[in-house]
Each structure stands twice: as C-alpha cells, then as structure tokens.
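All protein chains but one are shown at their positions in the complex.
Labels for the chains are A and B, by order of writing; each one numbers its residues from 1.
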Amino acid sequence: MSNPNPLDLDIARRAPTSQRAQTIAATASAQAIGGHVSLTIDGQPVKVPLGTTILEAAKTIGAHIPTLCHHPDLCVAGVCRICSVEVEGMRTLQAACAFPVTAPIHVHTHTRKVRQARRHIVDLLLSDHYGDCYTCKRNNNCELQSLAQEYAVDFFRFGHPEKPRHTIDTSSYSVVRDLDKCVLCRRCVRTCIDLQEVGTIEVLGRGDQSHIKAFQDKPLGDVVCINCGQCINRCPTGALHAHDDTDEVWAAIDDPKKHVVIQTAPSPRAAIGECFGMPPGTPLTFQLNTALRRAGFDRVFDTNFSADLTIMEEGTELLFRLKKALLLREPAAFPQFTSCSPGWVKYLEHFYPEYIPNLSTAKSPQQMFGAVIKTYYAQKHGIDPKDIVTVALMPCSAKKFECNRPEMDASGFKDVDYGLTTRELARMIRESGIHLPDMPKSDFDQPFGTATGSGVIFGATGGVMEAALRTVLEVVTGKPVEALFENANIQPVRGFEGVRYVELPIDEVGPVPDLFKDHVPHWNFLKGQTLKVAVAHGTANAKKVMEDIKRGGQFSKCHFIEFMGCPGGCLGGGGQPIPTTPEIRKARAAAIYSEDADYQIRKSHENPDVMRIYNEFLTDGPCSHRSHELLHTHYVVRGKYIE
Amino acid sequence: MLMTERDRLAKEIKALADRLGHNRTSLVPMLQEVKRKYHRLDSYAMQVIADEVGIHPVEVHSVASFYAFLGDHQQGKFVIRLCRTISCDMRDKDRVARQLENDLNITFGQTTPDGKFTLEWANCMGMCDQGPALLVNNHVFTKVTPEQVHEILEECRSAFGQHAMERKEVHLA
Partner (left out) sequence: MNSIPTFSSMTPEAGLKKAMELSRPDIIAEISASNLKGRGGAGFPTGVKWNFAASAHADRKYIVCNADEGEPGTFKDRVILQEYADLVFEGMTIAAKAVGAKEGILFLRGEYTYLRPHLEAVLQRRREAKLLGPEVLGAVFPFDIRIFMGAGAYICGEETALIECIEGFRGEPRNRPPFPVNTGFLGRPSVVNNVETLAWAACILQRGADWFKSHGTEKSTGIKIFSVSGDCEKPGIYEFPLGISVLELLKKVGGEHARAVQIGGASGLCVPASEFHRAIAFEDIPTGGSVIVFGPQRDMLEVLHNFLEFFVDESCGQCTPCRLGNRKLLEGVEMLQAGTCSMTYLRELCALGESMQLASKCGLGQSSPSAFLSVVKHFRDELMGRVTLPTHG
C-alpha cells in the first residue's frame, strides 16, 4: 500500500510503525488481475490498484467517509476511528484510512453499527473537550465541530467538562497550545517529527493520561521549536493556534497619533480569498489594498519591494563571496544559505549552529522593510518614527518571533512592530464589515508601490532562488535572462520536489554594472565556472541537505542554496488559511507564478523604487556599511540541548 | 581530569550505545540500563540517549513515559510494587497496602525522603495463585501478610547498609 507522498519526503523513517503506511507483499488474490482489485462501496463497484486504502477508493467514486486523524500530507495513523466502516465478513469495523484492499471486499459506510460507533466517538471526544465554540479561534472552521454537526449531536451523551484541566501555554511568540481542546489525533506530532523533523512535541504518558507535550513538559518557549506553525495548520481544532496580535493592532489603528503602516506579502494575498469562501489560488492583492485602508490602515505597502531589496543585498553578498573565493583566493563560507525564512534560520541556529557563517547576513524582506520605513520613509515624509507602527501581513507564524528578536532594531526602534498572519487579518477585515472579494481594486501606496515579478515569486519554493538568479545571471553575463530561460522563467528551480539541484554554466561574462564598479574590477573569475545551486523546502529536506553538506557530498559543492522552513515555501506557511493540502498549495503556487508573469518588470535590479533608494539613501550601494547597519543582521548560536 | 557526574553519565551512555547499537532498537534496553543504575531518567540522560540513538529528546521522553518501569521520575533504591489486580485483591492486598504506607510513612506513588523506597501499584504480575504478591526491584514476594511487610523492609534496609559503598543491585535471599 502506498501513501501518496506529494512532497517527495521519506516519511516512513521516523513515525512509529503504528502510524506509518505499510507495504504489502504481493500476495494477490486470484481475482486481482493486473495489479488491480475490484470492490464495492455501498453497493457501488470500484476498481483500484492493489493496496489502495478503502478511503482512497471511496474518494475515486465520491463516496464520503468522514475522517479526523487523517491528513493528506501525513502518514496514516488510524487512531481516531471515525472513518470506521463495515467490511462484510469481518466482525470488527475497519478504519478506512488504514485498510489496504488486497482482495475483493464489500464495504458499507453507514450501517447502524457504523453510525452508532461514529456518534459514540464524537460524544467521547466532546466529553473530553473543554471550551465552547463561541470563544474559540476555530469557530466555524473546526473539524470536531463539523463532525458534531454531521452526526447530529444534540446532547452531550457522555458529559462535557465544566472546568479546564490544563493551563494554556502562551510562552511562545508564535504558537499557543490549549490542551483542553486536543483530540489526540496526533496530526501535530506527525507534522513536527515526520514532516518537519524538528521533534518538538510528542505524546507523553499512557492511556487517558496521554497528552501532547514538549520535552519534559516544558512550555513551548523553553524548548527547541522553530515556530514554523505547520502544526497549527494541521490541527483540526483550536488546540493549536497562532499568537494573536489583532487587539494590539486595532489599538494602534484606533490611536489617532499613530501612523499605522502595513506591508503585504505575496503568499497571504494568494490565499486570503480562502478565508472568504473563494477557491484556493484566487489572488485578491488589489482588493486587499482597498479593504485595508477601509479597515483603518494609513498606508499599504507591497512587501515585494523589500523582496527586491533583499535580492539586491543577498545577490551582491553572493557575488562578493564568489569574488573572495575565486578572485582573491581567500576562504569564504560556501554554500551561501538564504536567510529570509525565520523558521529555517532558527532551525539552523539550533541544529547546525556551526554553519551560521554560511547564512546570508541579509535580513528577510519583512525586517528590511521595517528598518527602511522607520528611517528612509519617516525622513522622506517628515513623520516621527516613534509614531509609526509597522505591521506585516505574512503567511508565517515564525515572523512573530522574528520581529521580536532583540537585534531587529536597526532603525532605533522595533523595526517591525507586529507580524499578522493571513488568518488574523481576515478576521480584522471581517470585523470591519468587509467582504473582501467584493472590494474594488486599488494600488499600493508610494514610495514603495512598484514591485517586480521577482518579488512576487518569493512566496513559492524556489522563488527566492529564481529571483536571485534572474539578477545575478544578468548582472554577471550582461545578457538578458530571457536569452537563457524562456520568458525568464527559470523552470529547473520550480516545482514541489523536496530537494532540487541545478547547475548553471557561466560561459560568458559581461561588463560590471555601475552599482558594483567600486567593488569588483571584472567578472572574469566567474567565466567558465558552473554555478551550482539547490532548493529545499520543509525542514526535513533542509536536514537532508545539511547532512549531505556535513558529509562533503554533492550539496557541499553548491554556491547558493535556498532553504524554506515550510513545505511548499511561504505559501504553505504557518499563518496561512486552514486547511492545507498539496492541491491547495499547488493552486496558491499557480496564482503566484501567474501574477509574476503579468508583471511588467520581472527582475529586482530593474525596480525603479529600489534603484531610487540606492541613489537617495543607501548611496554606497548594496552590502555597504550603511546597508549592513539597516538591512543586515547577525545570528545566535542556540544549540539543541535543553537545561 | 575531573569528571563531572554529567560527563560520566554521557560516557556511559555512549559506551552503552556502542555496545547495543546506535539505532532505535537499542532504545528500550538503554533506558532500562540507565534507570537501573541511576534510579532516574533525567533530562540530560534523555538528551544524550536521543543523540546516540539518532532521534529527538521528546521522542525518548515519549517512550519512557509510556512504560510503567521507566518513567521520568526519581525513584528510590528499592521500588516496591504491590499487585492490585483481582486475584491479589481478593486475598486482602488492601491490608498489605495499608501496612506498607504505615511502615514507610508515604502513600502509593511517593518515595521516602531518604531516597530508599518508592511505593507503587502494579498490575497483575503473574502470581495469582499465591497472592498478595509484591516485587521489590526484581525480587518477588508471595503470600505477603501485613506482619511480613516490616521484615521485608528491614531486609532491604540492612542490605543497603552493607552494600552502601557499591552501586550493586541487591539480591535478597
């Protein structure tokens, strides 16, 4: 039996076998011809490959079987038992999500016994679930709530807790845990250990004393957690949610003295429609601008601008490292790792701190923007930076941790005051009485209103790499990227494969652009070189690449590697709408790449607003002293041992 | 070279992993061995074991917290486990339980302040025709009466005194 593995990860490695997809040896029944097997589901015939689960077989004919612990990104658990079905000839009910069909069987999905069992399971879960829907973040988007409705729960058959039994863990900037709402589906555990390989939470205890906790039952803020929020995205109830900053943002908006500025990132814009009933992949970028102004934000800026800025800084950093190694023949840390994913950065600080020199010192677009707003923008528009409140709309839960990192105060103030997730902002917009899809479109505000396609694609895995390459290749070869890749779409770095490796031979070099003339005499040291780059998304893949680098393998010879903490890249971030599935992420990626294709300007170094900032403000160019002060950062050796 | 307790523990765990194998199938035997010697699976031990076996500390803690004989709490030199399942229950295990609590001055689940005795319940230990049964570490006592409780505890105390200098497991006659 194969569990479809859309992220191409070796998920069988870590999960206990009881929660893993199993393989079936080919002991085929005589009636299974050509590797297929026929069965009936509620009398309907269906033919599927040998080893397909009943649940998957049901999906092919649109037969509905409810699930709770099942998730398309994760290995099979079979613990909630909601998907129980009757199989003729078997005394006990079988879990449809875990039962592989290897012989013709007759399945019934809603007999009396099945309905009673499902109802009992929901009643049991409710008897252990403290809290009511009114006050819960997942009101109207909760799988337990949906099941209760589907199974016509109209009274608490086995009771309902009157008092909480746990304290809510708010120790983390990003992830809040409410154990009273946990249904022990273990999706978060499978996410953290299997999917992300971070290993923050597991089930401690046994029987009805089992609870999902961190090491030594410590608060989340005291253990190794990278804040990626993938657990939040896969939690079916309100047991896990992101730290909520909306009250503080409302307070800033309501304060007439405060100038509240928001920057919006491409991934939330491609996904926020899902919070308003739109199909995944419906970009609402310009409707969002209108909605945000109506909600009370003073300015709406495009994070893509600072994404372009990031490319300038990080691309230059890469070229300088290459110059150091190949021209000056001095040691330089290779491969260079991207640093815009705060989940990835924290992951490296914990597990591979010896590779901190490899991390680009460039800040993430969010943080660069914050620094620029409270200096350049404040000066240009005569606003006192202490009255500016910078808010970032991000697909990310780790951004909440990032903006609170003590070193993120280059402007003299906290560069980014609040990171809001897509879900939080959707709530604020609804609270303002706005139905987002109905809004008229409007542009971003100046002076950061121009963005390029390069900035947009940051949201997808491979996007940062593609954006960087569009600039680096043009700057070095002097040729337009369109000559090397059709429509400047660097296809080899795109896609959802967990780890991608690409070699780019540099056959010719061109003249050095003005921006770099003071630092680099020529590009000859790159002529004939092959630029080796790689892309990895999700920390499990990051781990694979890092272990390969440690062993001196293929990836240790790379020059530049893009790492994203979340599967799919930022579009799958911990702050994005729930639910998340491979199809939803593909749809969001399609929206992002099609936005890119529509942009007039598609390369960061052609963004006129970016050029202006180098002309007016960061006059010594990228990676200069001034740039370093505002737009670059340093990292912390965290290690993984917990006291 | 001065070796701290932690260094010694880490060295022992590494040697254990070298002997049993640096993979997950060694996990339960390693936990049993460390527990046996140190009477506790503490946070540092779990993290070193996690490193040696190649998994995350919380996974080690998860496994340890599942099994009644492991766990993450400090235990005394002598762990007394009294069977509470039906056949021993029908043979008046409650009186033995009460006497144990009296003589040790602790309740079930606790450890004496001097670190000598931990008192715990156990489920059926396979001595059903000779109940009430109790285990002291790995030694089994059957047909235990309340009066015998005191003798059993005294044997432990005197044995501990004799072998106080050595970290050896006590084998009672």
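The rule is simple: a residue touches a chain if its C-beta (ideal position, glycine included) is under 8 Å from a C-beta of that chain, and two chains touch if they have at least 3 such contacts.
The structure presented is a predicted model; accordingly, all values stated were derived computationally and were not measured.
Engineer: Just to verify: which one of A:His64, A:Arg165 or A:Arg206 makes contact with the chain not shown?
Structural biologist: Result: among the candidates, A:Arg206 touches the missing chain.
Engineer: Determine which one of A:His36, A:His110 or A:Arg157 touches the chain that has been left out.
Structural biologist: A:Arg157
Engineer: Going by the touch rule given at the top, which residues of chain A touch the chain that is not shown?
Structural biologist: Its contact residues with the unshown chain are 1, 16-19, 22-25, 27, 76-82, 84, 91-93, 95, 98-100, 102, 113, 116-117, 120-121, 124-125, 127-128, 157-158, 183-184, 186, 203, 205-210.
Engineer: Mind pulling the chain B residues that touch the left-out chain?
Structural biologist: These residues touch the chain not displayed: 23-29, 31-32, 53, 62-63, 66-70, 84-87, 89-90, 94, 122-131, 135, 138-140.
In the analysis below, only the chains that are shown with their structure count from here on.
Engineer: In the complex formed with chain A, which residues of chain B make contact?
Structural biologist: Residues of chain B touching chain A: 43, 46-47, 55-59, 61-62, 65-66, 72.
Engineer: Sort out for me which residues of chain A touch chain B in the complex.
Structural biologist: Touching chain B from chain A are residues 14, 193, 198-206, 213-216, 223, 641-643.
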